[in-house]
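Note that this complex is displayed minus one protein chain, with the remaining chains in position.
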Amino acid sequence: MSAGLLERFDRIIARKGYANRSEAIRDLVRDRLVGEEWERGDGEVVGTLTLIYDHDAQALLMKLMDLQHEMHARVISTLHVHLDAHHCLETMVLRGPADAVHETADKIISLKGVKHGKLTATSIGEFLT
Amino acid sequence: MSAGLLERFDRIIARKGYANRSEAIRDLVRDRLVGEEWERGDGEVVGTLTLIYDHDAQALLMKLMDLQHEMHARVISTLHVHLDAHHCLETMVLRGPADAVHETADKIISLKGVKHGKLTATSIGEFLT
Amino acid sequence: MSAGLLERFDRIIARKGYANRSEAIRDLVRDRLVGEEWERGDGEVVGTLTLIYDHDAQALLMKLMDLQHEMHARVISTLHVHLDAHHCLETMVLRGPADAVHETADKIISLKGVKHGKLTATSIGEFLT
Partner (left out) sequence: MSAGLLERFDRIIARKGYANRSEAIRDLVRDRLVGEEWERGDGEVVGTLTLIYDHDAQALLMKLMDLQHEMHARVISTLHVHLDAHHCLETMVLRGPADAVHETADKIISLKGVKHGKLTATSIGEFLT
């Protein structure tokens, strides 16, 4: 790697609080491995799905609940925070084959009334030594 | 205390895994203090409200969501577990004056469609040294 | 039932927000059924264990984490709320045979450093029609 590249990298990892460069590079490698696990599609992965929605959207609430129960083997649990009198944040822990988790998340994010939805891909951890 | 009483108490605390009698007695005292905090009514307490309900009970879902948002300053967050294709367990962390927390819990437990509801009284901890 | 008994009962359920007496009586019956499920000991139940502890109690943290992982088939998930700079509230959803859930809860509550712990017994719901 060029000195310039390393220098910029070192500035970023210092700002992010890493103790040293090798710790930061290990995190990059693990992140890539997580990406690979998800791309394989059939391996078991874990993800968190974060949603913002308006609790007044009654039809949405029904569909959300139905989908979560339909997929109950995949939705381990859900944390719900009431942001204000109208807005909810919900974060669901999903587990299963990567393709299935993606499909569940897509179905939920695309529901009318979900104001913002993001699937965060992570790993059950056994390949991240 | 009579030897008989102590003996029975020691048998119970051994079964429950306490290392010694004074640890078990301290827990009894703290539990009583928590009870007192709740009975005073106006002090700040924390409680968890555990509910079992059928996710198909649509009217209930709407009311639950409305009540939680109406009380959003009191409902810190909610953990939702999908027990099977029909049943939900929800556990809410409530914080506020004891009387208000009780009132919120009562309103929710008495909703039609809640199959089982229990408020667990606990404390913000500062009096439990 | 005597008129006096009913009258007092009606006053309580009005205060608790029940729409009518039969709804309140059904809740009493269900609560008793949950009690029976737990007393049988070998049937599958669900409970929530609520703990207050000081996050500075490092030895406790280690033991809590170890116990939860040892029992990971029983501990479905845990919600953690930081009450202030020192106190934590943790509520765990436990599932399994009643005796085993009780044993897990007892082990955790009796740990040195847990300031308050309560197991709330509830049901997976299938007997609570």
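Think of it as A, B and C in the order they're written, each chain with its own count starting at 1.
One rule holds for everything that comes next: a residue touches a chain if its C-beta (ideal position, glycine included) is under 8 Å from a C-beta of that chain, and two chains touch if they have at least 3 such contacts.
Note that the structure is predicted; figures quoted are calculated from it, not measured.
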{"item": "Touching residue (missing chain; options A:E7, A:E23 or A:E36)", "value": "A:E23"}
{"item": "Per the touch definition above, residue among B:I13, B:V46, B:M71 or B:V93 touching the missing chain", "value": "B:V93"}
{"item": "Touch residues of chain A, complete complex, unshown partner", "value": "13, 15-19, 23-24, 27, 30-31, 34, 46, 48, 50, 52-54, 76-77, 79, 81, 83-84, 86-87, 89, 91, 93, 95, 106-107, 109-110, 112, 114-118, 120-126, 128"}
{"item": "Missing-chain contacts mapped onto chain B", "value": "76-77, 79, 93"}
{"item": "Chain C, residues in touch with the chain not shown (by the definition above)", "value": "55, 58, 61-62, 65-66, 68-70, 72, 75-86, 88"}
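Following the convention adopted for this analysis, only the chains that are shown with their structure count from here on.
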{"item": "Averaged-CA centre spacing for the pair chain C and chain A, given as whole angstrom", "value": "30"}
{"item": "Chain B-chain C separation of Cα centroids, rounded to whole Å", "value": "7"}
{"item": "Centroid distance [mean C-alpha coordinates] between chain B and chain A, Å", "value": "31"}
{"item": "Touching two or more other chains - residues of chain C", "value": "76-77, 79, 93"}
